[in-house]
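Excluded from the complex is one protein chain; the other protein chains are retained at their positions.
Just so it is clear, A and B label the chains in written order, and each chain counts residues from 1 on its own.
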Amino acid sequence: MESAIQPPAAATRIQSREQVTRAIGLAAAGMLAVALVMVFVIAPSGDVRSGGEAQRIFYFHVSSAWLGFGAWLVTAFCGVRYLQTRDLRWDRRAHASAEIGVLFITLTLLSGMLWGRPTWNAWWTWDFKLTLSALQFLMYVAYLMLRGGIENPEQRARFASVYGIVGALTVPLNFLVSRVLQSIHPAVFGPSVNAAEQGGFGVSSERFVILLFCLATFTLIYVFLLRWRVRLLEREDELAARKAALIEAT
Amino acid sequence: MTILLSATNIGKLFGMRPVLRGVSLEIARGEFVAILGANGAGKTTLLRILATLARPSGGALTIGAVDALAHPDRARAFIGLVSHQSLIYPDLTARENLEFYGRMYGVGKQRPEGADQEPGSRGERVGRRVTDDELQPLVEDALRRVGLWNRRDDLARTFSRGMIQRLTIARAILHDPLLLLLDEPFTGLDQAAAANLSALLCEMAVRNRAVVMTTHELGRGLDGVTRALILKGGQITHELRDDITAGALIALMTEA
Partner (left out) sequence: MRLATRQIAAIVRKDILLELRTRESITAMAVFAVMAIVMFNFALRLRVDAFRPLTPGVLWVTLVFAGTLGLSRSMSSEQINQCMDGLLLAPCDRSVIFAGKAIANVIFTLAVGLLVVPVMAILFDETLMQPGVWLVVLLGVIGYAGAGTLIATMAASTRAREVFLPILLFPLALPLLVAAVIATSGFLDRLPLDEFVAWIGVECAFIVIFWTAGTLLFEYLVEG
């Protein structure tokens, strides 16, 4: 197990790591500005059935969904690495990724509702894709509650790793289920039976480029937040270690 | 003397707080070792690590010829543990409890007399075909040795604290372990039962097993102890081989 108290020699390495994080943050902010222009100025507006101007939310909706589900896979991967190495750094990454995953899955749900209201005339339907997103949200909440319910950091890391892994194992089953069940949610890629009636729309090459740019932007925001949160968790652990050392000394 | 257990530089962190810092010890067959320490010195944690119930944060542990950190399942066949908790199902009878644990240990046949084949060798008693008929005499023997044979068909929940403790001991010696670990075993026993346990532990040592027990009571249960270790702040600070008396131990333990 690593000692959380950093020797002075490591201080410069931490400093340079923090600088990289800041640089990523700046780059993400710049890209987000460009993305906003692309989405609201350059992108064509949708036809009436796909929500008109509201269709523009699609770019951020898909980008958040990508991270809302992807962040769990990062958590699961870090869980596997933690169980292999027993290095709490992996647990901090898993933890941070789950917290940020909550943010993005929440954005996914909210942006979907904002689009669904004018398009489907309902904030919420019990469509399977929507239900899956809600389920993913609940899984994050359960994961974070589990973490909150365990005192011992090492046991917490083990349990959280196991939950992250089994959670990821249900993903293929869930996708199988959502593929087979009828869905009114537009299938953006690939053929959809009655796409137009469902508010579907073709993704033209122009829209595709903008979508790719938004995906890259959101991913960079995720990386920035992850590094930032991991560093913060690291500091919390350092503090706990120093406190323990102080108590020990007295 | 054959070394039965060898622990090297065992460390254990609870979160950020070190509970054990570099404990090394070797236990040979025929030894009866007492580990003494104040509450919170790390005795229970050390014993749980030796019993393979807890994983050390660092260090190496060999039991018999088996690397107990890499293959704990094989090492466990050589270990018997009496812990703070009884590990007894209150809704099973004394006999049913022992039968269950006997099956879990694959207990069935007596180890051949002499019993000096190397503990690392497989098949000593693990993985053989055994039937319940062969289990019964062992259960009876264990219950008789702790004086519970006449209560064998009573539910464990009707037992007094001392009787539960005796049943716990019967559970731990049922598979005739080479290494018996006990965590404060004299707590809750009356005079007669304590004397009985003392005799049983000495007899284990004489039969070339090894016994390791923790205690914070300096007066009780030290008859027959061949070596005393003092654990303080997660480290073994003193070792006493001869002249293990309460007076000598108090002097060492209160030493700054």
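The criterion applied here is as follows: contacts are C-beta pairs under 8 Å (C-beta built on N, C-alpha and C of every residue); 3 or more make two chains touch, one makes a residue touch a chain.
Quick caveat, the model's predicted, so the values are computed rather than measured.
Residue A:I165 is the one among A:L73, A:I165, A:V223 or A:A245 that touches the chain missing from this view. Remark: the omitted chain is touched by one listed residue; of A:V74, A:M139 or A:L233 this is A:M139.
Although one chain is not drawn, the whole complex shows that of B:L5, B:I35, B:A51 or B:L143 it is B:A51 that touches it. In the full complex, chain A touches the omitted chain through residues 83, 135, 138-139, 142, 145-146, 149-151, 155, 158-159, 161-163, 165-167, 169-170, 173-174, 176-177, 180-181.
Residues of chain B in contact with the chain left out of this view: 48, 51-55, 73-77, 79, 81, 83-92, 96, 100-101, 103-106, 126-130, 171.
Criterion: only the chains that are shown with their structure count from here on.
The mean-CA centres of chain A and chain B are about 50 angstrom from one another, to the nearest whole unit. Taken in their complex, chain A has these residues touching chain B: 1, 4, 151-154, 237, 240-241, 243-245, 248.
Across the complex, chain B meets chain A through its residues 13-18, 57-58.
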